[in-house]
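All remarks here apply to the structure that follows.
Missing here: one protein chain of the complex. Every other protein chain is in place.
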Amino acid sequence: MAIPQFKEIRRAYGFNDVAIAPGPVTINPDQTSIEWTLGKHTFSIPIIASAMDAVVSPETAVLFGKLGGLGVLNLEGVWSRYEDAAEVLAELTAAPLETVTPLFQKLYTAPVKLELIGRNIQRIKRSGVVCAAAITPQSTKQFAPAAVEAGADILFVQSTVTTARHISKSYRGLVLSELVEQIKVPVVVGNAVTYGVALELMETGIQGLLVGVGPGAACTTREVTGVGVPQVTATMDCAAAREEYFGRTGRYVPIITDGGIRTGGDLCKVFVSGADAAMLGTPFAQANEAPGRGHNWGMATPHPALPRGTRIHVGTKAPLEQILFGPSSVTDGTMNLVGALRAAMGMVGAFSIREMQQAELVYAPDIKTEGKLFQMKQGR
Amino acid sequence: MAIPQFKEIRRAYGFNDVAIAPGPVTINPDQTSIEWTLGKHTFSIPIIASAMDAVVSPETAVLFGKLGGLGVLNLEGVWSRYEDAAEVLAELTAAPLETVTPLFQKLYTAPVKLELIGRNIQRIKRSGVVCAAAITPQSTKQFAPAAVEAGADILFVQSTVTTARHISKSYRGLVLSELVEQIKVPVVVGNAVTYGVALELMETGIQGLLVGVGPGAACTTREVTGVGVPQVTATMDCAAAREEYFGRTGRYVPIITDGGIRTGGDLCKVFVSGADAAMLGTPFAQANEAPGRGHNWGMATPHPALPRGTRIHVGTKAPLEQILFGPSSVTDGTMNLVGALRAAMGMVGAFSIREMQQAELVYAPDIKTEGKLFQMKQGR
Amino acid sequence: MAIPQFKEIRRAYGFNDVAIAPGPVTINPDQTSIEWTLGKHTFSIPIIASAMDAVVSPETAVLFGKLGGLGVLNLEGVWSRYEDAAEVLAELTAAPLETVTPLFQKLYTAPVKLELIGRNIQRIKRSGVVCAAAITPQSTKQFAPAAVEAGADILFVQSTVTTARHISKSYRGLVLSELVEQIKVPVVVGNAVTYGVALELMETGIQGLLVGVGPGAACTTREVTGVGVPQVTATMDCAAAREEYFGRTGRYVPIITDGGIRTGGDLCKVFVSGADAAMLGTPFAQANEAPGRGHNWGMATPHPALPRGTRIHVGTKAPLEQILFGPSSVTDGTMNLVGALRAAMGMVGAFSIREMQQAELVYAPDIKTEGKLFQMKQGR
Partner (left out) sequence: MAIPQFKEIRRAYGFNDVAIAPGPVTINPDQTSIEWTLGKHTFSIPIIASAMDAVVSPETAVLFGKLGGLGVLNLEGVWSRYEDAAEVLAELTAAPLETVTPLFQKLYTAPVKLELIGRNIQRIKRSGVVCAAAITPQSTKQFAPAAVEAGADILFVQSTVTTARHISKSYRGLVLSELVEQIKVPVVVGNAVTYGVALELMETGIQGLLVGVGPGAACTTREVTGVGVPQVTATMDCAAAREEYFGRTGRYVPIITDGGIRTGGDLCKVFVSGADAAMLGTPFAQANEAPGRGHNWGMATPHPALPRGTRIHVGTKAPLEQILFGPSSVTDGTMNLVGALRAAMGMVGAFSIREMQQAELVYAPDIKTEGKLFQMKQGR
């Protein structure tokens, strides 16, 4: 008997499922260009630090900018809630692990202060780098004007899952097309993972799209709610939307894959999957300069009723500059991310990120084989 | 040489194989409705506690009802066999693990007493909640009338695998259509996992169908007998039968996925697979109020010759109300199940369970990736 | 560019890849018949003990026969080489693990004695059970006549991989059609795993076929040589050959799946894959009566230059009768194998092994999910 199908289940791929096939031509890594453009801003490296309190402080935002990247400050984080954020971070990172969830839930209920938002943005601007600030859709109307007035160059409107149409009775849903119209700076929105939503969001006029639901190390959205799409497929689907929209309108909306990127290998796969830039958290939480002091936690961690993720101990590895540009003293892919990207582009024969998006991926989930072999490396 | 195929092997999916893709619209979780209806009873949450002795006592059945759900009392469990069931549970849960299988086999051979059945049902009814009682097909003729007479509102007729046609020489097989006709209360039957059997069972007139063979934590049916179908596929196939039957007859027979659900993520996937309600065991065996005192075991565990499953230590986590409604103090998806379901429905854009059944699933077995990342969470 | 395909790679399934779907009807396990026929011999249970020295001694061969099964004596094992085999077994099982490979290589070079072959077969025959003896193709001409003369009822001609056409310069290849003609008892041949070879072997006139290369616990053929086909696919392909041959000639050649069967679940899947009987080693090496005293090793273990497998510690579990017929005091599927088979046939609705071959299999490799859950069972 033929069984009627209740619904189709589509195959989705994550970083560990795929590998990049070398290209027909190889080029020297020093001949690759990895720059990318968001609105009128061009960045020399396509790497963004996540708007997480353990990753981006006003100081590290400046450091990221000086190194050619972009660090996004969370406008609803500790820096906007406390005069002395350093003291709060010290408390959060020193508490025993079994007690941190209620502590997070408590400390993140202090009110956000407009004055602190302004002061922190000005601190970043004074250093001369591009300043990006992140905010949730619910708070955008309340805080966005002050942020832009204080000098923010780019606004990230970010929640776990974002669509162009949000239905709520407690507040009038944020209308992105109105926001884009009113605000004078580029608006980057996310996170999304599907073709249809990506297309709808681009049609609102946004200048960039964040891709990723569920895959981040500091977030357990998929475990808690079942919702999530592996990043390779999510990126490919949103890239397909970007191409469709670009072909139709001539406007190119870069997509930024956000979450789950841990190694140089993951980073390289993001671009082959179609991304224009990548947003990383944990690898930068491991920088000597990171405010999290060797820990990381996600934006959904302090949720009062349904926390997703907890404080992760990630350790402290090296100065941020060395994590980005090497030289690497480790061999597990977590250092010299830019060098890894250029090396991969060399092997693939891609002169630019746009060419890297054309490389070939194979489905190669035999990482376990290699895992077995890697066990030998524990040395003597 | 073309090799003739002996038989076709169809792909089946379990909870860890799939993830839910976000929808085209998002809604605020507080705008979702998760109620469902069985016969004339409407419940505010689509969550049922399994008819396991470690999960549902007369007292916890009342508690589940007051919280908006349904706790099903096992009419062949310790409460029907012993005046002082608490003492027997104390013995079962205190015995060393290596001796429990023979102990279960012995303690579950004491006879079921009609008087105790009646007394326990009345205890539940007195509190004003809907009373559901479970019974095996072999014992239905013997015990069902007394249960209904004592006030049971819903009868669950449940065995490892149930079909509309059972062949036996030792007793005349239970004819479900006759039972449904005679008994004045809704009859829920299971467990089934295939399209054909689901359809046949619906045609007997039953009011609900339990779905699931093999996947429960406290049951090793699949290991012992090889029989089992992963829950996502089982639910989808039975949902296809429900739709076919509903389209043809206009009668809607809700399906209840039973077994293997451990986290909020699993729970949400059950509905996207097509279920109307979910039956859980282990998560509720972890409630402070659970009769199993931090342990769980299945209905096939005491089988005299072929025990499947054993006593599992599950620990004690929180009051039942907190497990269901939060707030959660853990981040692994085992608390605030209702909050997780509403959050997922918000991300999917589903106002009702019926709409949640329409959401998209992707095949995304890269949980190992995330598993690797989760290892970092063991804190400092 | 379309890449020319060097060769096609076909999907093959093993026990852990599949599960049995319940059937449209259920029957009481006590109404199932599990008998099977080989030549003129009918056995009440379709379970054979492997021709391994740690499993079948003359004494346990008698025991298997009395319980309704068949224990095959290895004619090239210790019983044919040593007057006092018990002493040799004591030495083999007592030696430290790191020294056993050379010890095996040494002790298995003592010559096989015709006199001992005869004496052991007569010992089995005297008890009144069917006597089966195993021999390698190279030694068949030398030892088979004596075995039959001494009273062997069935001859197993068995090597790692057997085909109808073997090419050798050191001895004239055994011509199976001649052997079948000359010898007056049924000849069972193996092991094979492919459709073509199974068909060719049946055409030589053999009365039974052993299926399985690579999957046994006591054999590492696949690791050492890369050769092997998972048992579900191997059995399905050989069953397809049996059906084709049966349909064409009217002669039914039963197939016996040999190797890799550890639990009741594996055993049940063997029959749904198309087998008529199953040959098990390790589960019977765990019997109190087993000559291996809690150890097991394969027939390729003593190979002088390329040993495959080693001595495995399997422990001692229960009397053989209890392993076969229960009652089980464990819940992992290793006891009451016959009960498990009858229970599965009940859930599938199969009255006979021949009907069990028609049941449905699903591809359901989510055993890891359940594995994760099973970890909870480590008790308190």
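A, B and C are the chain letters, set down in written order, and residue numbers restart from 1 in every chain.
In the analysis below, a residue touches a chain if its C-beta (ideal position, glycine included) is under 8 Å from a C-beta of that chain, and two chains touch if they have at least 3 such contacts.
Note that the structure is predicted; figures quoted are calculated from it, not measured.
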item	value
Visible chains that the absent chain touches, using the contact criterion stated earlier	A, C
Hidden-chain contact residue, picked from the options C:136, C:162 or C:235	C:162
Residue among C:310, C:336 or C:357 touching the omitted chain	C:310
Which residue of C:32, C:57, C:120 or C:194 touches the chain not shown here	C:194
On subunit C, residues whose C-beta touches the chain left out of the figure	1, 3-7, 9-17, 97, 101-102, 105, 160-163, 165-170, 192-194, 196-197, 200, 213-215, 217, 220, 222-230, 233, 260, 262, 282, 294-295, 301, 304-314
Interface residues of subunit A (partner: the chain not displayed)	13, 18-28, 30-31, 195-196, 236-237, 239-240, 243-244, 263-269, 272-274, 326-333, 336, 339-340, 343-344, 347-349, 360-364, 366, 368-370, 373-374, 376-380
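To be clear about the criterion, only the chains that are shown with their structure count from here on.
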item	value
Chain at maximum distance from subunit A, centres defined as averaged CA atoms	C
Same or different contact residues where subunit B meets its copy subunit A, judged by the half mark	different
Whole-Å separation of chain centres (CA-atom averages), subunit A against subunit C	55
Contacts with two or more other chains, residues of subunit B listed in rising order	13, 196
